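One chain of protein is taken out of this complex; the other chains stay put.
Showing chain A:
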Amino acid sequence: MSQHALTLSGLTKTFGDTNAVHNVSLEIEPGQFVGVIGRSGAGKSTLLRLLNRLIDPSDGSVSFGGQEITALRGRALRQWRADCAMIFQQFNLVDRLDVLTNVLIGRLAHHGFLSSMTMNFSDVERTMAIQALDRLDLVPQALQRAGTLSGGQQQRVAIAKALVQQPRIMLADEPIASLDPANATKVMDALAAINSEDGLTVLVNLHTLDTARAYCDRIIAMRAGRVMFDGTAAQLTDGVVRDIYGTEGLMEFNEAVTSTAARPHVTA
């Protein structure tokens, strides 16, 4: 959709004494499918939240095609959040609203106060929402309450919501960590399809190596807030992982319960 690169330079976020993200500089090329791996607490979630500006950096900057993201305020900030869609581990849908309305939440950045408060969406927007749901095979569920759906379905509703935002980048924070392998595969396939069909840049936090290797063009490994590895899936061999995380870390990555591999993974 857009041909801009996302540039992170010296990005740092500290919570009290801990450096959640420490001096991260990266260049994300348009159309890439990037996986960010690392153990819990490595700073992956914080990194994504910094990009979407759900939290503000302590230092450093993010820019998108020359536009400085860290300086945005008010309406421009809301527009950036819409441009930079975010998918969460726990889906973050409104359980008591129907699926269609949940998807239409993706249009709120383009609404004024009154039309938003009265949930007054246009036919064009409803059509967009239904088309997005159709891409994810969820049209039959459109009028059900989101809370009645399975986890995998809810995550796909969240992807549909991200799509109607007409984003320029798609961020996903552990999108499959709460799902069983079959649903995890569906969700990852949906993200891969969006990446290849729409040419949308996708940045996914993962904590399983096999998923990252199967889907990502580029893998970034984090540890204690720093980027320890940045390269292609082929370059990230078990040997490299052992170097970064130690033997214990490698075991942990390969044995992690949630992954897209429907069969148990045999560790080397």
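Here is the rule we go by: contacts are C-beta pairs under 8 Å (C-beta built on N, C-alpha and C of every residue); 3 or more make two chains touch, one makes a residue touch a chain; residues count from 1.
Convention: contacts and distances are computed from a predicted model.
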Exercise for review: Refer to UniProt and select, among "histidine kinase", "Spore germination protein", "Phosphonate transport system permease protein" or "CheY-like chemotaxis protein", the name of the complex member that is left out.
Suggested key: "Phosphonate transport system permease protein"
Review point. Among the options A:Leu6, A:Ala85, A:Ala190 or A:Val227, which residue touches the chain absent from this view?
Key: A:Ala85
Revision key, fill the gap. The one residue from A:Leu97, A:Val139, A:Ala214 or A:Met228 touching the chain left out of view is A:Leu97
Revision key, fill the gap. Only one of A:Gln165, A:Asn195 or A:Thr211 touches the unshown chain, namely A:Gln165
Point to revise | Touch criterion as defined above, residue of A:Leu108, A:Val139 or A:Ala192 at the omitted chain | key: A:Leu108
Exercise for review: Pick out the residues on chain A that sit against the missing chain.
Suggested key: 52, 54, 78-82, 85-86, 88, 90-97, 101, 105-106, 108-109, 111, 113, 116-117, 119, 145, 147, 158, 161-162, 165
